[in-house]
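Excluded from the complex is one protein chain; the other protein chains are retained at their positions.
So that you can tell them apart, the chains are marked A, B and C in the order they are listed, and the count of residues begins at 1 in each.
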Amino acid sequence: MIVILKHGVQQEKMEGLVNWLKNQGLGVHISEGSFQTVLGLIGDTSAVDMDLIGSLGIVDSVKRVSDPFKCCNRKFHPADTVVQVGDVKIGSGNFCMIAGPCSVESEEQIVEIALAVKKAGAQMLRGGAFKPRTSPYEFQGLKATGLDLLRVARKVSGLPIVTEIMAAKDLPRFEDVDVRQVGPRTTQNFDLPRGRGRLRKPILLKRGLANTLKELLMSAEYIMAGGNEQVILCERGIRTFDDYTRNTLDLAAVPMLRELTHLPIIVDPSHATGLARLVRPMALAGAACGADGLIIEVHNDPMHALCDGAQSLRPEEYASLAEDVRRIREVVAG
Amino acid sequence: MIVILKHGVQQEKMEGLVNWLKNQGLGVHISEGSFQTVLGLIGDTSAVDMDLIGSLGIVDSVKRVSDPFKCCNRKFHPADTVVQVGDVKIGSGNFCMIAGPCSVESEEQIVEIALAVKKAGAQMLRGGAFKPRTSPYEFQGLKATGLDLLRVARKVSGLPIVTEIMAAKDLPRFEDVDVRQVGPRTTQNFDLPRGRGRLRKPILLKRGLANTLKELLMSAEYIMAGGNEQVILCERGIRTFDDYTRNTLDLAAVPMLRELTHLPIIVDPSHATGLARLVRPMALAGAACGADGLIIEVHNDPMHALCDGAQSLRPEEYASLAEDVRRIREVVAG
Amino acid sequence: MIVILKHGVQQEKMEGLVNWLKNQGLGVHISEGSFQTVLGLIGDTSAVDMDLIGSLGIVDSVKRVSDPFKCCNRKFHPADTVVQVGDVKIGSGNFCMIAGPCSVESEEQIVEIALAVKKAGAQMLRGGAFKPRTSPYEFQGLKATGLDLLRVARKVSGLPIVTEIMAAKDLPRFEDVDVRQVGPRTTQNFDLPRGRGRLRKPILLKRGLANTLKELLMSAEYIMAGGNEQVILCERGIRTFDDYTRNTLDLAAVPMLRELTHLPIIVDPSHATGLARLVRPMALAGAACGADGLIIEVHNDPMHALCDGAQSLRPEEYASLAEDVRRIREVVAG
Partner (left out) sequence: MIVILKHGVQQEKMEGLVNWLKNQGLGVHISEGSFQTVLGLIGDTSAVDMDLIGSLGIVDSVKRVSDPFKCCNRKFHPADTVVQVGDVKIGSGNFCMIAGPCSVESEEQIVEIALAVKKAGAQMLRGGAFKPRTSPYEFQGLKATGLDLLRVARKVSGLPIVTEIMAAKDLPRFEDVDVRQVGPRTTQNFDLPRGRGRLRKPILLKRGLANTLKELLMSAEYIMAGGNEQVILCERGIRTFDDYTRNTLDLAAVPMLRELTHLPIIVDPSHATGLARLVRPMALAGAACGADGLIIEVHNDPMHALCDGAQSLRPEEYASLAEDVRRIREVVAG
């Protein structure tokens, strides 16, 4: 960590800061320039409160030289992580297609979609049972019943299931869920007991609307520091001033995360854009920039079918897309 | 709700949509213009999925005419809500000063600060016990011990206490906390049993970094629909491209929220800016634009004292600020 | 245009607004709902000041039903525009590769790069002569000399040239420039004389850092309303809170603009990311989501070569990328 002091700082104030840093067990290397003095902190700075130091009156700015994330950092684990879900692998050249409806609605619906997306080449089934909603008056999902219907669809189709968990108290219900999806803040609220096998099931960690890549990686770090290294990262759009799509899909995050971490990275073009007609081009773009997989909404609902539908594709549109994704992958993996 | 169809939509697709809407119990008023057709939906549209309709292939855009929030909506409750905490009132002309350290660190610290801010005119004591942190390696707060120390400080100073709760499982520990502070997503994860008196304690609801005002109000709606109408809203900065302060304090949110809701609105200049030297001007600005209170960090730590300190004010700086806030209030309250 | 009035508006205030609107030559259709009254404005509303009406005390919100852009609107010109530059075509299935250095530095440099990118398959040469810089102390480009060197490179390579014009006073110097690049604000400051052939040369219009798609299209509208229909749009990243890349490349803008306008749309992955190692994946993604072309920085500078270089690719990296772009195009154009 580098601390850049303001121009003309008083000697005694600087010494006060240096002593305080040394008392925290850090070495301090002082370089005095003609305009500014720079302190280089030596030792384990991961617990140092950068914001606190940065806000001191004598400090101009602070810069981390080493990243605050360790478990998920490619510097320390150069080889790609491969997450395995049953026979399905994600990462390090293993591309994974995840598909299914926004919400689980009925046994007929989820089973029909599961079989359709399997036929089109999907390797996992997604579907919302517990739904985070902005409004308390909106449909909150079928909850436990939705989980049961996902289990039925898994049995019929053989596809592993991916679904969102919102609160720690629901953990027991999710024991046999193949991949638990979580938002980045949720990771901090979970009890993450080390060493218990049942929690070693893979986590699909979605980037928050206002998350920097570093913050997303720190959320992964919470899970990994708790003993679970099976983390899949998911880019799903950030909040910007832009108003034509629901969020702004930040695809450059894919190659950037590839550089920063060894974890697999997938893209969710359905939630990012909120528009079915943008799912195909953005899914192809996600594959082209090197993602390890795609999570896409597929429906079989006559209402959707009638009007070209929402952010979800029809099964036949998904099948055609999946074929083109394979061809793009051949160029990229080439 | 108004649904604007695309130019040149096929008659049968439009009829399909109209029938689907009618099947959901809504009246539909169709106005055909020369360029576009507009559907006016009549009835209770609060559960209608605006994103779903907006994403249909034949729909240009959707606009809510009535707000989706009810309990917190000034249209339905024109009179200001006054939240009462012991003898302290917030809202409808009752201005409230809340102060205290970022984290509770020791009995000596929290008691000393409590007495100092009380002397300066603060009416409530804040202090973090359970701390949400970006990094799993950073200090997570003294947790239950921190709560106990807050109780000691409350007893000594007589000030009600305000502190953050992060997870539903901690609710029993917070039963006697005077004001529970929560983030907007957290409100969705809580069990909000109707009719249980102990949950009727006031909530300080902080705006999320990426929350629109409507989203903040929908979070308040979650709490109020659960039976607790004692909600205080808090503007604490949003995430923008701007990089000089930690977040961008959005003070126009104060008069805008005043128009939209009857709930009290306070401002947190300490967390918004992250810089002690900006707390005073932004606190005065918050009072000037009509906030119902200010929550401000105050410390007594020699490290902070040494270097003018972080985002926290020294007790004597706080006392001087509190005096000027009172004078600004006289101008504003007329 | 639809004007949604606030709940409980006084009859006489509403009538005042309706009369004022009628005096502007508009028809007004009034629908009174149980909660709100909605005015539908009939006639040419393109000159109506939406912000003014929206800010009136009795108005809840205003919504355009018809788009304010006409010349560039696909609704009125369904067929794709093809921009032609010498023998090179852009749009409607004609994909165009533009490449060259950030700045023109010397005859040797620009000629060498021109020949290299031509060999790799580029159809146009880019290079900065007049450079917009944040700082007055930074290199502002070779200006008129830079233009002359571009002309030399054009003669030697046969490639048409693309370069930025910043001020109206420089127009005479740019008469024989094949494609003039402009920023969106600049288009408002130009004199756009109608009917003069020399101004009918193609314009490459770059999206501003804070431009919505509608604003970008309104800038195109300025040029087209001035008589020049040869406009190429360019997505080059927007400003967000994200801090790993210079800007956030908003690739969903490509299919979205495709829907809104008939103009060709290209992508600039070099300026958007600012990092050479992200240019390849983002260029492939741009091709995959349906762009009509790519503008990419290529250098031959030993400093860049030494260190893998800046946001520019080496000629051999560009050649390899160009080949893969062709293969992606085959999948997409299917």
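Operating definition for what follows: a contact is a pair of C-beta atoms (placed from the backbone, for glycine too) under 8 Å apart; a residue touches a chain by one contact, two chains touch by 3 or more.
All of these numbers come straight from a predicted model, not from anything done at the bench.
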Sole contact to the chain not displayed, among C:Arg154, C:Arg180, C:Lys206 or C:Arg246: C:Arg246
Which of B:Val59, B:Val182 or B:Leu278 contacts the chain that the document leaves out: B:Leu278
Full-complex contact with the absent chain, from C:Leu39, C:Leu275, C:Ile295 or C:Val332: C:Leu275
Chain B residues touching the omitted chain (full complex): 210, 212-213, 238, 240-245, 248-256, 259, 272-273, 277-278, 281-282, 284-290, 324, 327-328, 331-332
Touch list for chain C against the chain that is not drawn: 13, 16-17, 20, 46-47, 49, 51-52, 54-59, 68-69, 132-139, 166-169, 183, 185-186, 188-189, 208-210, 215, 218, 221-222, 225-226, 239, 246, 274-277, 303, 306-311
Hidden partner interface residues of chain A, rising order: 2, 4, 7, 29, 31, 33-36, 38, 40, 42, 60-61, 63, 65-66, 75, 239-241, 243
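Throughout what follows, only the chains that are shown with their structure count from here on.
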Central chain (distance from its CA mean to the mean of all protein CA atoms): A
Farthest chain relative to chain C (centres taken as mean CA coordinates): B
Fitting chain A to chain B on CA atoms, where both chains share a sequence, rotation angle to nearest 5 degrees: 180
Distance from the mean Cα position of chain C to that of chain A, given in whole angstrom: 31
Centre-of-Cα separation between chain B and chain A, whole angstrom: 26
Chain centre separation (chain B, chain C; CA means) in Å: 39
Multi-chain contact sites of chain B, meaning residues that touch two or more partners: 239
